[in-house]
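Comments concern the structure below.
Partial view: only certain chains, each at its native spot in the assembly.
Letters A and B name the chains as they come in the text, with residue numbers starting at 1 for each one.
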Amino acid sequence: MHQGFETKRVIIGPDGFKKVVDITVPKRVNLPTGHIDSTSLAQIPPGGSFVANDVEYYVFPCDTFDYVMHYLKRHTQIVYPKDGAYILMRLDISPGKRVGEAGTGSGAFTLYLSMAVGNEGKVYTYEQREEFYKLAEKNIKGFSKFDNVVTHNKSILDGIEERDLDAFFLDIREPEEAIPEIRKALKPAGHLGILVPTTNQVAETLKALEEHKFYVSEVVEILARQYKPVPERLRPDDRMIGHTAYMIFGRKIGE
Amino acid sequence: MHQGFETKRVIIGPDGFKKVVDITVPKRVNLPTGHIDSTSLAQIPPGGSFVANDVEYYVFPCDTFDYVMHYLKRHTQIVYPKDGAYILMRLDISPGKRVGEAGTGSGAFTLYLSMAVGNEGKVYTYEQREEFYKLAEKNIKGFSKFDNVVTHNKSILDGIEERDLDAFFLDIREPEEAIPEIRKALKPAGHLGILVPTTNQVAETLKALEEHKFYVSEVVEILARQYKPVPERLRPDDRMIGHTAYMIFGRKIGE
């Protein structure tokens, strides 16, 4: 078992300030009103608070959501929690499942998978670009509770090494090219989830899924609309994320 | 370990036809074009198909999503997968966590929780109305892979028996009344998720959370927008679910 998740704290301050800090690395953490040393931070109990220049800050153990949104280093567009959560549900991920993924990207969804399949499960993830591969490894090890991720530094177009996988998640530029390889790697009736940003990619992917015998269960986008948490003047935020990606879900038909 | 999930099959037919069948119960299953016996259905391999009156039907092992949406008996409004998935993410649920819930309702979210915390985790759920309590028990046992749910037939206003819970999910009519009890049951910095259908309830709940020292991390609604899976004429469905519920997330502050 990794311990990365135990070494991160999230600091909550005024006006939506949020910062994730690794308390094992001695450093000065700048705040909107002053600063705090990471060693002092480590002394604060979970849910406790401290004061800097008359302003109170709360400190929590960092959770997966905050780690991904506020700490994880990104070289690529990550899979947002709103999308990642729905993909986990649609791929029927639960403890013990064996799941494939390509590309790894910055490792955000790999981390969600790792946290969901637990010690009995396994995640096999493929990333062909070496710098992403290395970054993702670091990002995953920096938080996941479970030692269950196998990272491959190769393209899945060159072959998926595993067989009989419960589910596969695909997030590459031309997903239609990878469908035949994924078909080989999935067990019968295995779940497939694909994420693409454009409508043109959705159309191309749907054609490939039909050709390679996948049942398409859903094409969907998820919108998260946040509200200002003010009980006397309740209203949505002025601005919201308008688009991250379309998601396509299906299951393998036939042998 | 339960085996409920192994005994359900989902049949996929033309024009969006979808039906979940328990193959251990001998019965005739009606289809848009004819019928099939559940015993014949049991012989079809995962991802296989059969033909009824010249129309092909596909058969898959039932997943959690299809079980909740197309099989589970409902006496109450259930927590939809789009919302349930996001709640699991925001409550930071993973294998091994100990989670509380009230009310159980028809048990849909209890089932998501059970499937997410696995054999090492535990779900404690409270439901005061006896008929829902019994229905939920049946719904959960009919599918969950894990024997990890403790059901209480009582109101949480009469006290939560557990302590030091990692997270709590609240889905009752007047959530503001239950906040003090939940505060006692949660561990320091524990996660709280609340689901309510109306804006008035959001406002009341926010007031109670402030009073009882919870940090509110997010007030949000999740919209899932489905597309017709036709590559040459890609477009969203004509109608969509416009509203299920608002969700409020927070963490316990102080001891």
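What we mean here is this: a residue touches a chain if its C-beta (ideal position, glycine included) is under 8 Å from a C-beta of that chain, and two chains touch if they have at least 3 such contacts.
All values reported here derive from a predicted model rather than from experimental measurement.
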Full complex, copies of the single sequence (shown: 2): 4
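Keep this in mind: only the chains that are shown with their structure count from here on.
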Distance between the centres, which are taken as Cα means, of chain B and chain A, whole angstrom: 21
Chain B - residues contacting chain A, complex: 12, 45-49, 58, 60-61, 63-65, 81-82, 84-86, 88-90, 92, 94-96, 112, 115-120, 145-146, 187-191, 199, 202-204, 206-207, 210, 215-216, 218-232, 234, 246, 248, 251-255
